[in-house]
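Before I ask anything, here is the structure I am working with.
Of the protein chains in this complex, one is absent; all others appear in place.
Up next, subunit A:
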């Protein structure tokens, strides 16, 4: 076992901002990818609720980008220099450079996909007056709000949801016009979405590699073999859980598509839970240097890791997602009860993802550094 070297405790090269950044971009990448799958299903099955999950998946992608990268910039000593990314991030062998370019491509992709689904008079996956009429029946109505009288797409009376917000600031007509003008055909939109999905997948992988890759892989807890499945599965699961929660809240009822997505989210979160448990039990066997950090996770950071991340952020959302779906299917739970379960699961995974990222960061950073001597 390498000699441990202590450079003065606490050893805190990175602080909570890096944890929040990693959690947010992981959520964003996962939400985009699961949203894209829902988008495909919506096209294939002509299902508006899958379309809702897709729309909110892209929205969560945008939200993650709106929160994560600015917080990272606030951590940097020279944030304005870093914002000149195309000029400054020139070492393409560095995962931070790769990640920066991935985030740029992903940002463009999730913006366009959200714009094309949520705005315009001919946006996909909205309720139509009849199947032969392609003009959206809900017109300018918030796509999130089901039922009620159809309104003109450019109505000033539109309220609620992101369309309502756009309307309030006077941007809806502009966004509708841009969306209608730029939106490709259905097939081409999905092809474009798949191409941007490569960037989303890259962001998801980067959310693991950002922890500190490099030729020495100095921090044993961040071994990519274990960390990649953790970040990918929890990112996909959390992203989908949030998209489902928001879609259910907007719909106020849970049809089969939302139920199916919820079960899918539970499966992904369960995969994430298994990956985390594998890290706890198998990583120290394979890399003994990881033992102090793993011990930290279950002792010094037990509240954040076991309490909030594992139980609150993974286990409970799995239970809520499954219980909400089975409850509705067996008539043991009202639609509003299921909506409540999905929304609670969504809120919990956000807290859990943040706690997981922070505990992985803190538990490792506050461990004496094993020096290869």
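One rule holds in what follows: a residue touches a chain if its C-beta (ideal position, glycine included) is under 8 Å from a C-beta of that chain, and two chains touch if they have at least 3 such contacts; residues count from 1.
The working rule: contacts and distances are computed from a predicted model.
Asks: Suppose you had to identify the omitted chain by its UniProt name; would it be "Phosphomevalonate dehydratase small subunit", "Pyruvate synthase subunit PorA", "Sarcosine oxidase subunit alpha" or "Formate dehydrogenase"?
Replies: For the chain not displayed, UniProt's protein name is "Formate dehydrogenase".
Asks: For the chain that's not shown, point to the residue among A:78, A:195, A:277 or A:303 touching it.
Replies: If we include the chain that is not displayed, A:78 is the one touching it.
Asks: Sort through A:47, A:167 or A:213 and give me the one touching the missing partner chain.
Replies: That would be A:213, which touches the missing chain.
Asks: Check each of A:33, A:100, A:236 or A:318 against the chain that is not shown and name the one that touches it.
Replies: A:100
Asks: Please identify, in ascending order, the residues of subunit A that touch the omitted chain?
Replies: Interface residues of subunit A facing the absent chain: 2-8, 13-14, 75-79, 81-82, 88-91, 93-97, 100, 212-216, 218-219, 368-369, 371-373.
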